[in-house]
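Only one protein chain is missing; all other protein chains are in place.
The first chain written gets the first letter, and so on, giving A and B; residue counts start at 1 in each chain.
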Amino acid sequence: MKRDVSFVLNGLEVTVAVDGHDRLIDVLRGPLGHIGTKEGCGEGECGACTVLIDGLAVNACLYPAMEVEGKQVATIEGLRDEENRLSVLQQAFVDRGAIQCGFCTPGMIMSAKALLDANPVPTEEEIRDALLGNLCRCTGYVQIIEAVKEAAIRLKDGS
Amino acid sequence: MKKFHHIGKEMPRPESRDKALGKAHYLHDIERPGMLYGKIRFSDHPHARIKHIDISKAERLPGVKAVITAQNTPEIRIGFLRDNFALKPDKVRQYRDEIAGVAAIDPDIAAEAVELIDVAYEPLPGVFGPEDAMKEGAPLVHETDPQGRPRTGNLLALRFHHASGDPEAGRRAAAFVVEGEFSTPRIQQSCMGTAGCIAEFDGNHNLTIRTKTQIPFLAQRDFNRALSDMGLRGKNTRVIVPTLGGAFGSGLDTHAYEYIAILLAFRTGQPVKILYTRDEEFAYLSPRQSCRIRISQGCDRTGRLTFRHVDVLQDNGAYTSWGATYPSVMMMPATSLYRVPSVYFDAKLVYTNNTYCQAMRGYGNPELNWALENNMDELAEAAGIDPYDFRRINCNEPGETTPMGLRISTCGLKECLESVAGKLDWKNQRKKGKRRGVGMASLIHVGGGGRIYRSDGSGMILKLDDFGNVNVYHGGVEMGQGLHSVLTLAVAEALGVRPEKVYINPVDTGTCPWDVGTHASRGAFMACHGAILAANKLRDQIFAFAGELFPREIEKNIKKLQKKDPDFKPPDFDVREAAKPERFELRDGILFLKDAPAEPWLQLELGRLLRSIHFRNQGQMLTTEAFYDPPNELPDFEKGYGNMSATYAYGTQGAEVEVDTETGEVKILQMVAAHDVGKVLNPPALKGQIYGALAQGVGYALYEEVLSQEGRIMNPNFRDYKIPRFHEMGFPIELDFIETNDAFGPFGAKGVGEPGLVPTAPAISNAIYNAIGVRIRDLPITPEKILAALKNK
Partner (left out) sequence: MRRFEYFRPHTLDEAFALQGKFPDSRFIAGGTDLVVQIKNRELQPSALISLRSIPGLSGVAGDGVTRIGALTTITGLMNHPALQRNFPVLMDAARNLACVQIRNVATIGGNLCRCSPCADTAPPLLVLDAKVRFRNAGEDREIPIHDFFMGPGETCLAPNEILTEILLEAPAENARMLFLKKGRVKMDLAIASVAVLLEMDGERCRKARIAAGSVAPVPMRLPDVEALLESARVTRELLDEIRHLAAESVSPIDDIRSTGAYRSEIVGVFVKRAIEQLMGWSPV
């Protein structure tokens, strides 16, 4: 039986009818039309579905939709600024060649965002730890690390 | 050396902003009006006769629109040997066999319906290894060939053979000979975006299929043939390729699920989407081919190779796809990596009841390289020569023709070897001890297309609009390798416009010109050649019209300026006299005369010229096309001869490792990758290709293996199929791009999509041997194998 669940999605209050077995990713990609969050495995291994719930990175493929009641959810769609420009983090990914096929990108960026929000000057080791749950098959990870480092510098400089 | 405007510059990929925003639409995100969801019923046995399929319960489930089997659809044979079927009629030969397809209004209902299909089997004994399958009396995987003639064994008739010089004499003449046997496992491409398609028919029974493919035009041909089988002879297929979540070779064949989607779409009259989940991808999509290779090489006292003998045995699985043709590529390193006067190469393929295999990046080269480069080190040791010196002694040279007939134009192998040795501090590190070691391995790969089909061609259409925008139609597939960024730069460079004015249209067989496929590292090579040819034609047309129209536009400019400033006097320059086609130049979208003063009013924005060509009596629009077919040959693979590429990419990789001899763990301390790329077209894209390939090479070396037991995939998920993550790639990687500026390459460039993963595993293996004196011959090199080998020492 469907029940209404209300939460804040990228700063806007939404209410959506949800089934007991729905996962957060089903609700985001389905009725809410936020297709930026991708399902790569459905088992919490690949991290392509990473979103932020109350600032913490979680796999939307494992998160029961009913549990999101009253929470703040951030997805890739919410990162662009008020003038519809790429956020500093997104721009750094673009500039540093961190995006190839792009399927892992939204989840990767959200994990990086959770890191930089909590730890604005991460070491390389801390970046690897924070992104460990995000798989990429295209890039070999090197330019992703460079992008996160670059984003940290730009955010610090206020650019 | 020519200086380029755009080629070689750092440029963000044009499609990356959309990807960063989460706005790129993959198959997963595409919905078509009235779309149904398809699911497939797979076999419950690795080898069995199908006695009966009962679809009645499935058909009755509310929400189900169609259930199809081989019994209620026309037979569609698939695969280049035509030995496979879209839906299996009387027999299943692997766990993956597709027995039925369901289309329903949502994927859950489709999945439930699949469970309601009852299948009665008569299980048959199976064979799960090529040696077993070749034994006398082994069960036949295929009782007949595609023409219906009875088969007597499981050995495939495909022949891959090469014999040059006199290998036996070479063996006798050798002072040192080393033989070894090596094996490589099945590997999953592991694209982040899983496989799938959406098929739909229009009112005229023409098919449109959006699908994950690297061969849109060959797929069109395959699907048209299927339409014929379905009674729709003469109808056409339009293949559209959406944004792909990676491919790595998995899109080089057409798959049963595509034909099933087509059959379901036709049966229901509605679009049908089939999308593999991750576990379906692991269990039911064809992985990389596995093989066993026996190699022997010999050298004289000075270290010169005298012969090479290679025997390959491949487990072909139940049906035939491109995995079976890996030996056609293996022949290349077998005959042409390092100089060797006499080569014997032979490959056998055997049907089994295991999963069948398809293309994956490197396509036989990493496999052969694994055996060859390990064996090179063993031979060097036997001869008492340092492995780096050994490779230099036998290094290929520019201008040589190899035993296979490969004509090497430029060759940066020597520079690559030197680069790796230098950056690894080779001589010192070899002696380090303390369970640390360094190793290297080199590669040769096709860098100028790869003719393995009747045509290695690629078309290009450039269409100019009224505003100086260039609409590009090209059949090469962007799958994350950076083709779009390179093509954008190539058009901008060759035509003379800014990259922002270049728009690459989606790959669509209805609009784009023919291209054989995005494989063999040919994407950038073809796209850039095509861009240059078509752009030059466009420039000729632009300059011809400019001869006529440019002076008039400049006069307008002058009049406008004089209106603003009556004192304005243009300098003494006869525009009309100067306006000959050969004296024009177009750069960054601005048209000007080469020998005119550099005044803004003496220049014309391209769009303005185009509008003046268009908006007049008998006006014209400018569109040009080109079809580039490289100067290479389709080899005879039974003789093993033919120059299959226009140019060849060489490279060397080196690794420094430290082995924990108590746990068997291998820690990579650093890697160096030196690649002969001809010319760097787009630095971040090239780096991404090499880093990414290297990561796949590391996975191949240390972690990845599709585990199969009696035909069943035992690790169909990321939990137990381990691909490298951030930590596994946490070591420093130094890249060195050797620019040999090849005359056959567009802007001097060679293709480098695949080389990055070819020598990685043997480089690591050779380093491990240097560290602890242990050589694992069967990939992956796991801690368990290392510990067991150390105990046996």
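Definition applied: a contact is a pair of C-beta atoms (placed from the backbone, for glycine too) under 8 Å apart; a residue touches a chain by one contact, two chains touch by 3 or more.
Note that the structure is a prediction, hence the values are computed from the model and not measured.
Those residues of chain B that touch the chain absent from the view are 108-109, 111-112, 279, 662-664, 703, 707, 714-715, 719-720, 722, 724-725, 727-728, 782-784, 787.
Touching residues on chain A toward the chain that is not drawn are 1, 19-21, 23, 42-44, 47, 50, 53, 56-59, 61-64, 66-67, 69, 111, 114, 129-130, 132-133.
Operating definition for what follows: only the chains that are shown with their structure count from here on.
With centres taken as mean Cα positions, chain B sits 30 Å from chain A.
Residue ranges on chain B touching chain A, taken from their complex, read 12-13, 15-26, 28-29, 189-194, 243-246, 248, 277-278, 479-482, 684-685, 687-688, 690-696, 717-719, 723-727, 729-730, 733. Within the complex formed with chain B, the residues of chain A that make contact are 29, 34-43, 45-46, 48, 75-77, 79-80, 86, 90-91, 93-97, 99-106, 109, 127-128, 131-132, 134-143, 145.
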